[in-house]
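Every protein chain but one is kept in place in this view of the complex.
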Amino acid sequence: MNISELIHEILLEDKTMIKLPFGDGMFDIKASVVHTWIIMAVVFVLILILTSNMKVHNISRRQAAVESFVLFVRGVVKGILGEKADRYTDYICTVLIFLGIANLSGLFGIEPPTMDLNVTVALSLMSIILVEAAGIVEKGVGGWLKSFAAPIAVVLPMNILELFIRPLSLCMRLFGNVLGATVIMELIKGIFAPVLPVPFSLYFDIFDGMIQAYVFVFLTSLYIGEAVE
Amino acid sequence: MFNNVTIMNIVYTIINLLILYFLFRKFLFGRVDKILNKRMEEVDEATKAAELAANEAKETQRQYEQKILLADEEKEQILADIKKQGYDEYERIVSDAKKKGEQILVEAKHNAEVENAKAKEIYAAELTDMVIDAASKIAAGRHSADDDKELYDKFISEAGAKDE
Partner (left out) sequence: MNLTALGAAIAVFTGIGAGIGIGFATSKATDAVARQPEADGKIMKLLILGCALAEATAIYGFIIALAILFVK
C-alpha cells in the first residue's frame, strides 16, 4: 500500500457517514460520532450488566472489580484535582474512561474517535469551559477576571493567549498522537508479516493510547486545580 | 485533515459527552456510591454497637470486681466472727474448767481439813481413852514415884507410837 494513498484515506476522505436531508450537509453526521455512539452503547450495556444486582454484603467478584475500578479511577483523578475541585471528579473520570476506551477501540476494528478532530476539539472545548467555569464558580466573575492579571499586569496578554493555547494544545496533542500511532501502525501492518506488529501494537495502540488519555485528563485536572486556587 | 471538522459534529460530540457523563454518574458512580455509603453506614453502626458492647462489658466487669471485693470483705468478716466466737468459746471453756478445778481443789481442801479434824478427834478420843486407862491403872495400882515415872514413860512412848 502506498503511504500517500494511506494518508489520503485517513486524512482527506470525506468521513460523512449519515447524511441528513436538511441543512445542506451542515448536520451530516461523521463517522467519529457514529463510532462514539457505538462506544457509548457498549459502555452503557457494560455498566448496566456490571452494576446490576449490587449488594452490600457477600459481593461477587464482578462487583468487587467494579468497586475497586471506580475507587482507583477516582483516586487517580482526585490526587491531581486536589481538595477544592473535588466536585469535578466525576466528569474527569468520565472523560478518562471514555478516552481510554476510545483510544483502545482501534484494537477492536473501530477507527478511534479521537483520531477525528471533531472529537478532540469538542473534548478540549469542554475542558477549557470547565476550567474557566471552575474559576468563575470559585472566585466569582470579578475574581476570575482579575486572575488574568495575576501576579502582575504584564502577563495579561500571556494569560489571554493561554486561554486559546491550552485547548489547542490539548486537542492537537491527543489528535496528533492517535493519528500518528494509527498511521505508523498502518504502515507497519502493510510492511511486516501479520504477527510481527503485535509488540508495536502494544506500544502504539495500548500504551500510547492510555498515556494520552491520562495526559489529557492530567492536564485538564491540573488546569482546574490551578483555576480554583 | 481539517475538511472534516464541522461545528455540528463538535456539538454532537459535546452532547455525546454530556450524555455519557450523566450515564456514568447515574449508573456507575451513583450505584457504586450508594453501595459504598450503605457499607460505610453499616460499618459505623457496627462500630457503635461494638463500642456499646465493650462499654457494657466494662461496666459488668467493674460491678463484678466490686462484688468480689465485697465478698472478700464479707468473708473476712465472717472469718473474724468465727474466730472471735471460737475464742470466746475457748475462754469460756477454759474459765469453766478453771472454776471447776478451783472448786474441786477447795472441796478437796475442805475434805482434807474435815478428815484431819476427824482424825484429830479420833486421836484426841484415843488419847483421852489412854489417859483414862492410865489413870484407872494408876488408880487401880499402888502409888509410887517409880510407878509414876514408869507410867509417864509408858504413856509418852505409847502416845509417841500412836503419834507416829
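Letters are used for the chains, namely A and B, taken in the order the chains are written, and counting of residues starts over at 1 for each.
Criterion: a contact is a pair of C-beta atoms (placed from the backbone, for glycine too) under 8 Å apart; a residue touches a chain by one contact, two chains touch by 3 or more.
What you see is a predicted model; the values in this text were computed from it and never measured.
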{"item": "Option from A:36, A:51, A:89 or A:177 whose C-beta touches the chain left out", "value": "A:177"}
{"item": "Residue of A:104, A:137 or A:222 in touch with the missing chain, whole complex considered", "value": "A:222"}
{"item": "Chain not shown, touching residues in chain A", "value": "7-8, 11-12, 80, 169, 172-173, 175-177, 179-180, 211, 214-215, 218-219, 222"}
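As a working rule, only the chains that are shown with their structure count from here on.
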{"item": "Between chain B and chain A, distance of the C-alpha-averaged centres to the nearest whole Å", "value": "89"}
{"item": "Complex contact set, residues of chain A against chain B", "value": "11-12, 14-15, 23, 26-30, 32-33, 36-37, 40, 43-44, 47-48, 51, 54-56, 63, 66-67, 70, 90-91, 93-95, 97-98, 113, 116-119, 121-123, 125-126"}
{"item": "Partner chain A, residues of chain B touching it in the complex", "value": "1-14, 16-17, 19-21, 23-25, 27-29, 31-32, 34-36, 38-39, 42"}
